[in-house]
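A single protein chain has been removed from this complex, and every other one stays in its place.
Going in written order, the chains are labelled A, B and C, and every chain counts its residues from 1.
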Amino acid sequence: MTMHVERFRIGFQDTDSTARVYFTSYVRWFDIAFIEYLRRNNVVFDSVGGLVQNGERLDKTLVIGEYGCRIMKPSKYDDLVEVHVNIRETTNKVVTVDFVLKDAGDGEELASGWIKYVCVSLENKRSAEFPKMLKEMFERGRR
Amino acid sequence: MTMHVERFRIGFQDTDSTARVYFTSYVRWFDIAFIEYLRRNNVVFDSVGGLVQNGERLDKTLVIGEYGCRIMKPSKYDDLVEVHVNIRETTNKVVTVDFVLKDAGDGEELASGWIKYVCVSLENKRSAEFPKMLKEMFERGRR
Amino acid sequence: MTMHVERFRIGFQDTDSTARVYFTSYVRWFDIAFIEYLRRNNVVFDSVGGLVQNGERLDKTLVIGEYGCRIMKPSKYDDLVEVHVNIRETTNKVVTVDFVLKDAGDGEELASGWIKYVCVSLENKRSAEFPKMLKEMFERGRR
Partner (left out) sequence: MTMHVERFRIGFQDTDSTARVYFTSYVRWFDIAFIEYLRRNNVVFDSVGGLVQNGERLDKTLVIGEYGCRIMKPSKYDDLVEVHVNIRETTNKVVTVDFVLKDAGDGEELASGWIKYVCVSLENKRSAEFPKMLKEMFERGRR
């Protein structure tokens, strides 16, 4: 069962002159889908990338440390697609999130990928342990 | 009265390191809003930029000939904004569309702009007269 | 005579599935060309959009207030193009810069446009008068 699903309509801005989706668009959609999953759990980024949980600004935030993508079938302009979001794994400082892009009509898998979000301290910009509530949230996501 | 309204959530991909919206994002949103207005009127672009009306591919399409934008107040990450779409003017070959970007909460005007869409023949790529149904649609939009 | 020329190789990231340049790419190139003109005159933006002249951070900066673009002839992937930069007009608070996009081979005009850069105070974010050296630089550019 998928933890969170986000739907996108592919626009010209997502494509290139090969008439397919430009390859970086996939991971952009993945990250947006993760951000919407966070929002549904009352966690949002502020306007400069800080993290706000239940209205309170944290002294830590999440930054992208690694990401990857595999394209199985090319997508094209105006296709309606869905990103399925799932937590793969959580350590004390890093959450690895898996994504699957599916055709919103027939559910066919079009691409998949993952992003590692690293918890960093706003003070010294170094990796830091997740706030307890955030770690619990990611662990719930794995069930 | 606005002809069509399209809502956007501003993402990191729309911003730059000045902590404001990157300036080209505005006209991108304007064009996407126009595309959604067309869709509501059963006119869609196919995957390579051709035009399909009520399921039938036309031998003409629309291309962007000119555009402009005025930024009144900077927008930032996570703001919820609305693009209001209105037809300003239609000639036999060119439709000029006006756009206003508003804060989705308080309705404050944040930016405005316009795009001139030119009808071109798919055969010789030159400007051509709008198909009758398309011209009528744009004229209805002006009322 | 052109004040500054900047050359670009059109990449897939600049195009869309119509096999032409995506329309917002033009003004992006225009702004980059203006930034390189500034650099040649020892004026650079710092990493968060402040302005540094001859190594000294100013208490004012430039933000984009308006822009426009006219596309005369479609450009495509791998074309080598040049942006020609010229100052059109300078007031105490606003500089209007004109741009022409040309084929780097035969010099044919492909697109043209303009951007209004507004001087704003970093302190109160309101429009402010250009620092003297900056205004003189823009006036020299007009000759």
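Please note the rule applied: a contact is a pair of C-beta atoms (placed from the backbone, for glycine too) under 8 Å apart; a residue touches a chain by one contact, two chains touch by 3 or more.
For clarity, every value in this text was computed on a predicted model and none was experimentally measured.
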### Sites on chain B contacted by the missing partner chain, in the whole complex
12-13, 15-20, 22, 24, 76-77
## Note on the structure
chain A residues touching the chain left out here are 16-20, 23-24, 27-28, 31, 47-49, 63-71, 74
### Query
Which chain C residues would touch the chain omitted from the figure, given the whole complex?
11-13, 19, 28, 31-32, 35, 44-49, 76-78
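Criterion: only the chains that are shown with their structure count from here on.
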### Query
Is the contact between copies chain A and chain C built from the same residues on both sides or from different ones, judged by whether over half of the numbers are shared?
same
### Message
On a C-alpha centroid basis, what's the spacing between chain B and chain C, in Å?
### Response
24
### Query
Between chain A and chain B, what is the gap in Å from one C-alpha centre to the other?
28
### Message
Measuring centre to centre with CA averages, how many angstrom lie between chain A and chain C?
### Response
34
### Shared-contact residues (touching 2 or more other chains) in chain C
16-20, 24
